[in-house]
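Following this message is one structure expressed as structure tokens.
Now for chain A:
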Amino acid sequence: MSMIEFKDVEKYYGDFHALKDINLKIDAGETVVLIGPSGSGKSTLIRTVNGLEEIQEGQLIVDGFDLHDPKTDMNKIRKNVGMVFQHFNLYNNKTVIENIMLAPRLVLKRDEAENKRIAMELLERVGLADKANNMPSALSGGQKQRVAIARSLAMKPKCLLFDEPTSALDPEMIGDVLKVMREIAEDSDMTMLVVTHEMGFAKAVADRVIFMADGQILEDSSTEQFFKDPSNERAKKFLSQVANH
Partner candidate 1 sequence: MTIFNHYSSLFYSGFGYTLLASLIALVASLVLGTLFALLQLSKKRLWSGLGNAYVQFFRNVPLLIITLFFYLAVAKVIKMTGFVAGTVALSLYTSAFIAESVRAGILSIDKGQMEGALANGLSYGQAMRVIVLPQAFKVAIPSLGNQFINLVKNSSILAFVGGLDLMYQGNLVAASSFDTFTSYIIVGIFYLVLTLPLSYGMQYLEERLQGNR
Partner candidate 2 sequence: MEKNKKRLFGITASILLVLILIVAGFWAANRAHENRMHQDTLARVEKTKTINWGVKTDTKLFGLVNTKTGQSEGFDVDLAKALTKQIGKQLNMKLTATFTPVNASSKVQLLKNTNIDGVAAVMTITKERAKIVDFTDPYFPAGNSLLVKKDSGIQSIKDLNDPSKTILIALGTTAADTVKKEAPKAKVLALQDYASAMQALKAGQGQAIVTDNAILYGLVTENPDYHVVGGIMGYAPYGIAFDHNQPGMVKESNEALAALKKNGTYNALIRKWFGQVQGLDVSQLEVTQ
């Protein structure tokens, strides 16, 4: 069963054609990595999946809901589709544990004791149980991102979107975040769509790799094939550039 399906999707910002004729199907449980040069439209694409960006043409079906249909209740989709941002976007006015407990309390009406238990469990899983009562401003970038992942997981989503989760981090912080992401991909049947520049992560975790440039999908192949022998010329060039880096 497909979790996310793009059919002939077009997206414009005014005159700028941001996404061109996107056709893409991601099955439930799959881990897909989206790569490409900056400005290629990967972030725009991932942001359409939970409706942060609107599409102008085509069909986008997420978890059985048609996002282009104005009658669709976006909140129902977002309940089941979590997102981790480049700049974390933790609630600055709430403590770490409140960041995690807020949405389950307001949206899922989860019992308070249960809510707290789950939140503490998640904090332990990302290695930050001792920071539960800190404000986000007291955390390092890597710690913030791990809290953000815990916050998404607390909603028990079917699908998690990662929009360049390590791009804003100092190099020594990246490892901890990637480790958490890898564990999620390996332990659960969660669908994951990840925009990243971390080729090592892609090689190790992804089932599929999608290469984008200029708003188009240029290559969509299995991880093994992509890294061994990409069929698209620009993908080849991109890979060699990244490897030389």
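With respect to how the candidates were assembled, all candidates are chains of the complex that A comes from, given by their letters.
The criterion applied here is as follows: contacts are C-beta pairs under 8 Å (C-beta built on N, C-alpha and C of every residue); 3 or more make two chains touch, one makes a residue touch a chain; residues count from 1.
If you're wondering where the values come from, they're calculated on a predicted model, not measured in any experiment.
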Identify which of the numbered candidates 1 or 2 touches chain A in this complex. 1
Give the list of chain A residues in touch with candidate 1 in this complex. 50, 52, 74-75, 78-79, 81-83, 85, 87-94, 102-103, 106-108, 135, 137, 148, 151-152, 155, 161
